[in-house]
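Once you've had a glance at the structure underneath, I'll fire off some questions.
Missing here is one protein chain; the remaining ones are kept as they sit in the complex.
Here the chain labels run A, B and C in written order, and each chain numbers its own residues starting at 1.
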Amino acid sequence: MADDFSPLLAQIAEAAICLTDSGDVADYIPALARVAPQQFGIAVATVDGAVFRAGQADQAFSIQSISKLFALTLALQREGDALWQRVGREPSGTPFNSLVLLERERGIPRNPFVNAGALVITDVLCRRYLQPERAVLEFVHRLLGRTTVAIDTEVARSERLHSDRNAAIAHFMRSFGNLQGEVAAVLDAYCAQCAIAMSCAELAQAALFLAADGRQPSGVRVLDPLDARRVNALMLTCGAYDAAGDFAFRIGLPTKTGVGGGILAIVPGRMSICAWSPRLDATGNSIAAAAAIEQFAAATGVSVFGGLPGA
Amino acid sequence: MADDFSPLLAQIAEAAICLTDSGDVADYIPALARVAPQQFGIAVATVDGAVFRAGQADQAFSIQSISKLFALTLALQREGDALWQRVGREPSGTPFNSLVLLERERGIPRNPFVNAGALVITDVLCRRYLQPERAVLEFVHRLLGRTTVAIDTEVARSERLHSDRNAAIAHFMRSFGNLQGEVAAVLDAYCAQCAIAMSCAELAQAALFLAADGRQPSGVRVLDPLDARRVNALMLTCGAYDAAGDFAFRIGLPTKTGVGGGILAIVPGRMSICAWSPRLDATGNSIAAAAAIEQFAAATGVSVFGGLPGA
Amino acid sequence: MADDFSPLLAQIAEAAICLTDSGDVADYIPALARVAPQQFGIAVATVDGAVFRAGQADQAFSIQSISKLFALTLALQREGDALWQRVGREPSGTPFNSLVLLERERGIPRNPFVNAGALVITDVLCRRYLQPERAVLEFVHRLLGRTTVAIDTEVARSERLHSDRNAAIAHFMRSFGNLQGEVAAVLDAYCAQCAIAMSCAELAQAALFLAADGRQPSGVRVLDPLDARRVNALMLTCGAYDAAGDFAFRIGLPTKTGVGGGILAIVPGRMSICAWSPRLDATGNSIAAAAAIEQFAAATGVSVFGGLPGA
Partner (left out) sequence: MADDFSPLLAQIAEAAICLTDSGDVADYIPALARVAPQQFGIAVATVDGAVFRAGQADQAFSIQSISKLFALTLALQREGDALWQRVGREPSGTPFNSLVLLERERGIPRNPFVNAGALVITDVLCRRYLQPERAVLEFVHRLLGRTTVAIDTEVARSERLHSDRNAAIAHFMRSFGNLQGEVAAVLDAYCAQCAIAMSCAELAQAALFLAADGRQPSGVRVLDPLDARRVNALMLTCGAYDAAGDFAFRIGLPTKTGVGGGILAIVPGRMSICAWSPRLDATGNSIAAAAAIEQFAAATGVSVFGGLPGA
């Protein structure tokens, strides 16, 4: 636990830069497409309070789908297990059949990390809060113990203008009665929440409760231990879009990725890791960030799938 | 590690009997449908060599899909990473779309635990061994250090007579060039392998290498540590048919289930657990065995998704 | 041609009443659910100008999807063959996979009679007309030579309030660039057009150009002969939702059905037939109206699939 990860992270950051040449920056909205592609950052936050950094670990980027983790946690705090009546807990197979599965399963999304599931979570928050995106942001502030994080309104606006696919999913679920608010309001909140900008160091620190059975280092309880484990389980089986199985195979840790290029990983009992680089592979996951976390896991031996005790 | 799990297992076995009333014994083949439904057994094997038992822990049952774990391990020993060119590593979503996914993905099955994937593994073994089902059986004998396990030929024959669905999958993959042997020979071997009969205690002991980074307590290396972790990852994301996400959520351990009613779970670094009871839920997983393992995990706090070190 | 169909229609109307007991009135919107179920009407309009009636042949009902025929014809008049770049000409298989086909086919609907296709047609009209639903209505007036037909605004409003499924489809196509207007405006026009109220006699007369190679009895050319034939072809392969094959098999004529209970059929070169009764079968087609048209075709021998010349 008293390890100094700084030298290892520096070495990983150096190697990662070579990987920032391939892949494509998310370009479905202009505001994201403009991000300089050859950037990389990584940060590790340990359960005993240390934070290690390399590269652009303090550079804010658009967290995009990583926000689903905070929205889910907030919704779990408010709704508890009732939430699972409106959203499932199974991987979805492929994006290709997301709508056909939604139809078969009568508007119940497969899990809270596919867009359909995240829209249901946002709908839940819309009934609890007048400004659900502010509620998510303030929750992040509470997790960090400071109010330095903000929503990038240009990204939010740009995202909202290109939200036809999500509007289709939302109306489809609404036709089954599994979306209760107005679609426009749900999309407003959803796009704003995805446009939260945070750095690797901030994300690693904000999510540390998932490595510590639900409690932040400050001592504040965020989730009870069982729910914290369950969120980690969902991250492992569903957190990396359609590469969840491959991430489990390669990295062996619960992760949540975003098309802004960020990847958050949890080492239960020990630490959280966040890496970031804008260029994505075909599954929408950052190439350099995934490679960096894989390298970190290999070098330190952290994996939920192995390791003898004390090793 | 020096825990005595006997009292806990006895208590779990007592509670489990109440759960053997609901659900249905697998009835797609007569030989399985005849099994007495109100049976239950559980065994725990620890990495330091202890074995704990309760209920009918020494009663042999048809391991069915749990055999896929041994076949995969054997194929990995022989083929190494080349295997992953013929089979994927992602959960499949639902059985409903298994064939449509196979078509989209040009005959490459989603993972080695769906039937399509297991048939590819069997095809690999068919090219390596004259009698692939004997090879799997002998591999199990090596894992156990004794030759007491056998194939139930009546179950194998009955299964072979009702293998049209698997024949469809095999021919379909063959039309894409991802099955090289004769379909009939692959099905013969596959049905025989699924008909291996083992007890909870035997299964827990045979799979212990997965809890010990690839090495059996005897010291024999079965897989290198990385591959052992990868198999655990596949079990967690794909091991429980279409309830894999739910099992990760509820139990938090890599598992492999079979329609004979057996469930094997791995606690990396510590132990393997096997429970058995014939009655299944709608996803084909044993109701009482799943509840028993969930209870064991809750009582001992074992989970790959949480727990502070030393806790 | 100089046949008097009145006695036959009277006989069919009498028989049809017995069929108005089974099936369900469309109930997805309250305004349609309130229609008295035990009604039946039938009318035949011949190319030489005669009109025959039985039952409630002059009772106006909600034409619903039959309006797609008028919208398509109007769009063809304005766009010509360019229309076929935005909409296909193949049957869709089942409603179940409508969205998955839309995804595979990059937002191009299978044909102009599935909802997705009709929404594209409405989008085309939205660019040509400030009030596209008025344009469709006025086109019907021109076809009839009188202005007695109106939109039932209560039905239109009720439909618009329950249009989440169509909104999903529209946004989905818009995400592929195959819907250019605002979704809300397209849905307004679409719901209004579906709420046009007409009687059997009016529908038979309005669609007579399809039986007369594109020309109304008044001599006005509506479509050129080739396009008139093509519309008949689309009606035959795609006009009866997912029972199109069965309608071709049983009735042997191009038809277009609506969930208001109307069915329009074309006998090329001879006549148009419209029957109506509110109760629907599981495919959304009127039970009594389909039986009536089948009986009429059997009694008169009209079918596009047989009959020796002069017979």
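To be clear about the criterion, contacts are C-beta pairs under 8 Å (C-beta built on N, C-alpha and C of every residue); 3 or more make two chains touch, one makes a residue touch a chain.
Here the structure is a predicted model, which means the values were calculated and not measured.
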item: Visible chains in contact with the missing one; value: B, C
item: Touching the absent chain when the full complex is considered, from C:Gly23, C:Gly41, C:Gly55 or C:Gly88; value: C:Gly88
item: Absent-chain contact - pick from B:Glu14, B:Glu103, B:Glu154 or B:Asp281; value: B:Glu103
item: Contact footprint on subunit B, counting only the chain that is left out; value: 96-97, 99-100, 103, 164-165, 167-172, 174-175, 183
item: Interface with the unshown chain - residue positions in subunit C; value: 1, 47, 88-94, 96-97, 100-101, 104, 110-111, 212-213, 225, 228-230, 232-234, 236-238, 242-246, 248-249, 252, 254, 268-270, 303-309, 311
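The definition used in the following text is that only the chains that are shown with their structure count from here on.
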item: Per-chain Cα centre nearest the global Cα centre, belonging to chain; value: A
item: Distance from subunit C to subunit B - Cα centre to Cα centre, in angstrom; value: 55
item: Where subunit A and subunit B are represented by their mean Cα positions, the distance between them in whole Å; value: 31
item: Inter-centroid spacing, subunit C versus subunit A (mean Cα positions, whole Å); value: 48
item: Multi-partner residues of subunit A (at least 2 other chains); value: 96-97, 100
